[in-house]
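With one protein chain removed, the remaining protein chains of the complex are shown where they sit.
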Amino acid sequence: MPTSRALAAVVLAALVAAPVLADDAADGVEFVRLGRLHVGDGTVEHNVVVAIDDGRFVSVGRDAPPAGANVRDLSQHVGCPGFIDAVTQLGLDGGAAETSEALTPDVRAADAFDGHSKDLAAATAAGTTCVGLSPSPSNVAAGRGAVAVQGADGRWELLERNGPPVFAFVPPALSAGRVPSTVAGARALLGAAFEGRRWRTPGESDPPVRDAALDMLAALRDGPALVHADSAAAARVAVETIGGRGLTPTLVGLRRGHIDPVALAALETPCIITALDPEDSVALLELPGRLARAGVDVTLSSGSPARHPNSLRLAMALAVARGLPTSHAVPAVTGRAARALGVADRIGRVAEGLRADLVVFDGEPWEPSTRIVLVVAGGRIVCAPSETDR
Amino acid sequence: MHPRSRPLLLLAALLVCAPDAAHGQEAASGRDGTDAQDEASVQVEDGEVVALVGGIVRTAVGAEIRGGTVLLRDGRIAAVGKDVVVPAGARSIDCRGKIITPGLIDADSWLGLDPADTSARLPGAETRASDGFDRWDARLRTARQEGVTALVLGGNREQIVGGLASVVATSGAEPISADGPLVLNLSRRSAAGGLQGAARAESVRSTLESARYRRTTLERWQRDVAEYESARLKDGPTAEERLLLPPELLERMRLWTPSQRAAWREATYKSMGRAKRYKKPKKPASPPKSLSSDPGADAIDAVLGTKDAPATRACFVRAALDGDVAATLELANEYGLDVTIAGGAGLRDHAPALKKSGARVVVTELADTRSARGTPSARRPTGLVATLVTSGLKPAIGTGGAGASRFIRLIASREIGAGLTRAAALRAVTIWAAEAAGVGATTGSLEVGKRADVVVWTVSPFSAESRAEHVFVGGREVTDADE
Amino acid sequence: MSARRFGMVALAGLVGAVVAPSAAHAEDFVLQAGTVVTADGDVLVDGGSVFVSGGVVKEIKPGLVNPWGAEVRSHGDAWLLPGMVEAHSQGGLERANETAPNTPFVSVLDGLDPLSPYFENLLRDGVTTVFVVPGDATLIGGQGLVLKPIGRTAEEMIVRRGAGLKIALSPRSGTSRMAQLAELRRSLRGARTAEGRQVVDDPDATARSPRAEALTALLAGTLPAVMACNEPVDVANALRVMEEFGLSGFLSLGTAARRALPEIAKRGVPCVLAADLEPVESNPETGREVRRFLAKECVDAGVPLVIQANEASPYGMRSLWYQAAVAVSQGLTREQALRGVTVNPARLLGVDERVGSITAGKDANLVVWTGDPLDPASWVDHVYIEGELVYERAKDRKLKRLLDGISLGRPGDDD
Partner (left out) sequence: MRRATRLVGLIGALSCAAALTAALTPSHSDAAERERQSLVFTGVTVLDGLGGVDEDATVSVSDGRLRLAPVGDARTVDVDGAFLAPGFVEANGRLGYVSQEAEITRELTAWIDARDLADPTARAFREAALEGTTTVVLAPGPRNLVSGLSQAFHAWTRAGRAEPIADAPKSLHAAISRSPSIGNFPPRRGPTTSIYARRPTTRMGVVWLLRQVFLSAKGVQKATNDADLAPYRDVLDGRRPLRVDCHRLQDVNATLRLADEAGMNVVLDGAEEAYLRRDDLAKRGVPVVLGPFPDVRTGIGVDFTDTALRNATMLHEAGVTVALSAGTSGARWLREQGMFAVRYGLSRDDALAAMTSVPADLCGLTDRGRIVDGAAADVVLWSGHPLLPTSRMLMVVVDGEVVFDRTGFVRKEAQ
C-alpha cells in the first residue's frame, strides 16, 4: 500500500471511520470479535470479544456481546495492543542532542514534540500507536523522555510529559573532548551529582551559586530510567550507578551486548535493543532470543527516525528468525515497552481499564508478510488500510 | 627427514620438543570453541544423486506441485514432478510437509566485496566484480543458512561506469557468471560520487557516444586495413624475383609486410649494385592506441546495439529517481542498450514505458537497511513491487547492500504485506533475479537442466519462523544449516 | 632532553658499525663445533668439522678432526649452523614504495643503504642472506635483490640480481581489488603485445622502455613475480594471473591469506608466510575469535615452510631464530622449523645453489652459536660469510652498550 494512501487512510479514518466505533451506539460500547488476541504480556487468547468504551478497554473475554450490540467481526484476524516504539526521536523537531554540557537533566523531549509530524503518521500506518521520545544519548544525564500516543482525532498527543530520565554511558556522551570521557568518569560524575555536588579535583573550590541541574539529579529518587549502554561492561557500571540511586533502569542500545550475553543477563535488568537491521551480525540478531531465554525482559525499538517506523516489524521478524520465541515477540513491542517507559498502568496490554490501542493483522504480527487490517487508537479507528484499499 | 636427525631429538631433551600437537587452530573451551564450520563449511559430495521426495514444490515458473519430487544429479536438476522415479542408490530426503524452492538470489548485492572496493575508481569498464569476491566472507555462511544460493554482485556503486557485474554462488565455487552486464550508475549514492543527477546521465551519454565513435572509427580502419591487405597480396614477387629467387624464399616473402618487402628489396638490390627504389604501398594510419587496444572500451562497445546487430552485453543501470529512469529509457532507445534498471520509487511512474521497452527491473530500495541508506524514512516505497507486477513487469528484488542479502527472504516478505502475491514474491527473489542478471537460463527455477540450487524449507520461506533444512548450491549440500 | 638520548644512540650506532666487515681474506680453515646442523638434514651431535677453502665449504666430517691440515678454529661447545635466509624484507630501504602505482622499473639497488643498522642486526641474529624487495603499497612496486648483509655498496652485497618483481594485489587506498587486478592485466597484456609487435611488425622500433623491459622479463619467466596477497581472495587472483600469463615466482602472504593455503598447495606455488605466525581471526558474524597457527597449517597443507622475521613485533624481537622456535611450539619438528629459515627460503629465492645449508660446494656462510639457536639464552658468537669472519660478539661494542646501558657497569650514581 503506497505511503500516500496510508496517509490518506489516516485522514479518512479520522473523518469517516471514526464515528463507526464512536459513541453513536446505544450504550456507547463497541465490541470487536477477534480470532486470536495477543494480550501484550505474553499470553494469547482465542475467540475473544473486546469491548471498548470511552477510549478504553472495558472488558476482554469470551462472553458473547449483548444482542443488538455494535460488533465488528474480525474472527479471522489477529489482534494485539498497539505497538510501542520505546526509544525514538519521532516528531522531535530540530534534533534531540543538546551537547553543551555533560549534565542536562532539565532538557525535556516533550518540549520539542510536534504531533503533526509526517513520521508519526507513518508510524501509525505501521501499527505503532505509542512512541517513547528520548533526548539523544549525547550527555551523561541527557534529559527527560516523554511518551506520545496516536490520539483518537488523528493527531499525536503527549500521554506523559514527564517521562523517564535518560542517562548515557556511551559515546558521544563519553568521548575524547567531553567531560567525562570514560564510563568510570561517568560513574564518578553522576555519583557526585546524585549527592548534589560537583565532581571536582582536590584543591578546586565549589562554585558560589547552586547548580539547578545538580539539584534536579539529587532530587531523583525512584521511578523508571532509560540508560544507554553499549556493552555488558558499560551496562554493569550504568546499572550500579543508576540502580544504586533507587531508580529502576532499563538498558538501551546494547549493540555490543552480544559479546557477553551472560554478563548482560546476570544484571537482571530489562533491555531495549534498538535498530536491529539485516546488516547486523548474526550474534547481535540472536541477542534478543538469548536474553529472552535467559529470563531477561527484552524490548525492541525501531531506531526511528533514522529508519522507517515499519522497521520495527522487520526487527521483530529478524529476532524471531534468529531465535526469539514468538511468545516474546509481541510483549517486546507492547507491554514491556510500556513498563520501561513507566506507563504500563495506562497502555501496552489489551486489558480492562487500559487505553484502547489495538492493531489487527491478517496473520501473526511478527511475520513481515502479514497486513494490518485495522489500527485503533484511543478507541477510534485511525487506520484501516484494507478497507480503503478495497 | 634423515636417519641422522634422531640424535638431535635426543639432545633436544633440554627443550622438550613441543608435542607434535596437531592443532592448526587453537582448541579451547568456552567462547573459544573450535571453529570448524568456519573452515569446512561446504561439504563436498561429488557425483551423488539426491532425491527430495514428497514436498510441496514451488518451481518459480510453473504451478505448485504437491507431493512432488526433485532429483539432483551432477550438480543439475535431473527431474521435477509428481511421478519421478527415485533411482536406486540415490540419497533420498523425505520432504513431506516441507516446501521446496529454488535457491534465493539477491538481485543486487555486495556481499563478499570489500566496502572500499564498491566505491573506488576503476581503470576501465572491464573490471569484474567477481575478482573482488571474497568467498571466505563469514556472512556467506549465514546467507546459505537463510537459503540464499546466489548473489548478483553489482560491481562498483559510485563511479558512473561501475565495471562488470557478476553472479556468484554463495558456496564460493566458481562464479556462475563472471562477465556479466556492464554497470552504469546514474544515481548518486554518496558524496563520493562527484556528479549529480542530470550531469551523471550526460556523462553516461558521452561515454556511450565515444564508444559509438570508437566503433565507427575502428570499422573504418578495419576497412582500410582490408584494402591494404588486398593491395599487399597483389604486390607479390616481381617477375625478376620469381626467376632468380629460390622457391622457399618466395614463399616466405609472401608473408612479409609491404614495408618489410620494400626494405629487403632496397637492401638486396643495392648490394647487387642496382639501387632501384621500390614504391612502398601506403599503410593505413593506425588508430590511436586508446581506441585500438583498450579492454575497458571493448567492454563498453559490447553494450551498443543496432537494428541489425543487437547488443551482446546487457547494462545494469542504477536509476533511483524518476528522472534517472526516464534518462535510462532514453539512452536505451538511442544506443540500443539491453537494460536492467535497478532502482526504487522512480520506477513506479515509468512502469508502462518499462514494459514497452522490454527492460528488466530490480527494486533495490526496499531493504531499509544501513547500507541501503539513501531513502529517507517515510519515503520508502511501499507496494512498489506489487505495482510493477500488476503492470506486467517482472521485478526482481535486490537488497542493494551487503549483509542484508542474507535476509532477502524477510525483505521480500514485507512486500507480500504490501500487496505482492506469494508466488510473485518467490519469483522476484529467484527466476526474475536470475533473468535480471542474464543467468535465467542457468539458475533461478526448478527446471530440468538448471543448476541444482535448491532449498528445503520447514514452512514458507517468507515466514520469520521458517528454517532452511537443506540447502543445495550447485548440487552440493551445504551442511551448515544448523549450528 | 630527548636530544641527549638520541645522541647517545647515534654514538652507539657509530661504535657498532666498527663491528662490520673485518677485512680478513678468505683463507683455508677448518671450523669445528660441538654440534653441527647442516640444515640439509644432517645433525652432527658429537662434533663436526667443516673445511672451508676459497670462501666455499669443501668438506664436512663428523668429529673434531682435521684431515685437511688447515688452520683450525675450534668452538668446543658451540653450535654451528648455516646462515639463515630472510625471504622477504624491506630492511635497508628508507621508504619501501614509490607513490606511483605502477613502477616496475625501480629497483632496490638504487635505494639501498648498505650502512643501515638493519644489516648489522641481521648478523647479530645469524642471518647471512636477505631478499630485499619493495613493499606492498603499490600495484607493481619494483625489483628486489638477494643480498648478503655485508658490504659498502649495494653491488658488493648482491647475491642474485633480478630476484623478483613485487606485485601487490591488495587494494591500496582509493582503489579497489577488482580495479587493481584489471590494471595489472592491462599492464601485462600491454607488455605482451608490445613484445609481439616488436618481433613481427616493427623493425624500425626504437629502444625498449625500462617499464616494458621489466615486464617482458617477467613474462619471459626470467624475472620471478613476488605476489603480495593480504586476503585469500588475493591468493586466488594471484594464482589466476600467474596462470593466465605464465608467470613464475612466489607469493608473500598476509595473515588472512592462510585460508587459501590448500589452493596454494594444489598449484605448487611457493610462498612466504605472514610475519605474524599466530594471528587472531575474529568471525564478524559470530564474534568468535580464534588464534591460528600458521606454520603448522602451512606444513599440514603440504606447502614448503618459509618463515620471515617479524619486524613489526613489539621491541623488534621476532628474529628468524625466534620465529623458528615459535614454529616448533606450534608442533613442527625442529628440522622442519630450521629448514623454514634456511634451505626452503634459499630455494624459494633461487639461490639454493649457493646458500641455505652447510653443503660441500656452497658458500661458507656459517654461524657459530653459543648454544641451541632456538633458545633465547643462546647468542650468535661468530658469523662467516663466504668464508670471511664478519661478526664477532666479543668485539660488538654496540651490543655491550645496549646490554649495560650508560652505566657500563658503574655503580649507581648516588654512590
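Letters are used for the chains, namely A, B and C, taken in the order the chains are written, and counting of residues starts over at 1 for each.
Note that in this section contacts are C-beta pairs under 8 Å (C-beta built on N, C-alpha and C of every residue); 3 or more make two chains touch, one makes a residue touch a chain.
Remember, predicted model here, so these are calculated numbers, not experimental data.
**Student:** Among A:R36, A:R144, A:R178 or A:R349, which residue is in contact with the omitted chain in the full complex?
**Tutor:** Once the missing chain is taken into account, the touching residue is A:R178.
**Student:** Could you tell which one of C:T38, C:N97, C:N121 or C:N237 touches the chain left off the display?
**Tutor:** C:N121
**Student:** Going by the contact rule already stated, which one of A:V44, A:V71 or A:A233 would touch the omitted chain in the full complex?
**Tutor:** Going through A:V44, A:V71 or A:A233 one by one, A:A233 is the residue touching the chain not shown.
**Student:** Taking the entire complex into account, which one of C:P67, C:G361 or C:G405 touches the absent chain?
**Tutor:** Reading the full complex, the residue touching the unseen chain is C:G405.
**Student:** When the complex is taken as a whole, what residues of chain C touch the one chain not shown?
**Tutor:** Per the touch rule, chain C residues meeting the hidden chain are 1-2, 5-6, 8-9, 12, 117, 121, 280, 282, 289, 291, 314-317, 322, 325-326, 328-331, 334, 374-377, 401-407, 411-415.
**Student:** Please output the residues of chain A touching the missing chain, sorted low to high.
**Tutor:** For chain A, the residues touching the absent chain are 42, 101, 171, 174-185, 187-188, 199-205, 231-234, 237, 243, 246-249, 259-263, 265, 268-270, 290, 293-295, 297, 339.
Quick note on the criterion: only the chains that are shown with their structure count from here on.
**Student:** Where the centre means the average of the CA atoms, what chain is farthest from chain C?
**Tutor:** Chain A.
**Student:** Using the mean of all protein Cα atoms as the middle point, what chain has its own Cα mean nearest that point?
**Tutor:** So the chain sitting closest to the middle is B.
**Student:** Let me have the rounded angstrom distance from the C-alpha centre of chain A over to the C-alpha centre of chain B, please.
**Tutor:** 43
**Student:** Give the residues of chain B touching no fewer than two other chains, as numbers and ranges.
**Tutor:** 142
**Student:** If a residue has to touch 2 or more other chains to count, which residues of chain C qualify?
**Tutor:** Within chain C, residues 284-286 contact more than one other chain.
**Student:** For a test of understanding, state which residues of chain A touch chain B in their complex under the given definition.
**Tutor:** 1-3, 6, 118-119, 122, 277-282, 304-311, 313-314, 316-318, 320-321, 326, 366-371, 389
**Student:** Can you name the residues of chain B that touch chain A in the complex?
**Tutor:** Of all residues in chain B, those touching chain A are 142, 146, 367-371, 377-383, 387, 399, 401-404, 406-407, 410-411, 413-414, 416-419, 422, 425, 462-466.
**Student:** Where on chain C does chain A make contact in their complex?
**Tutor:** Of all residues in chain C, those touching chain A are 284-287.
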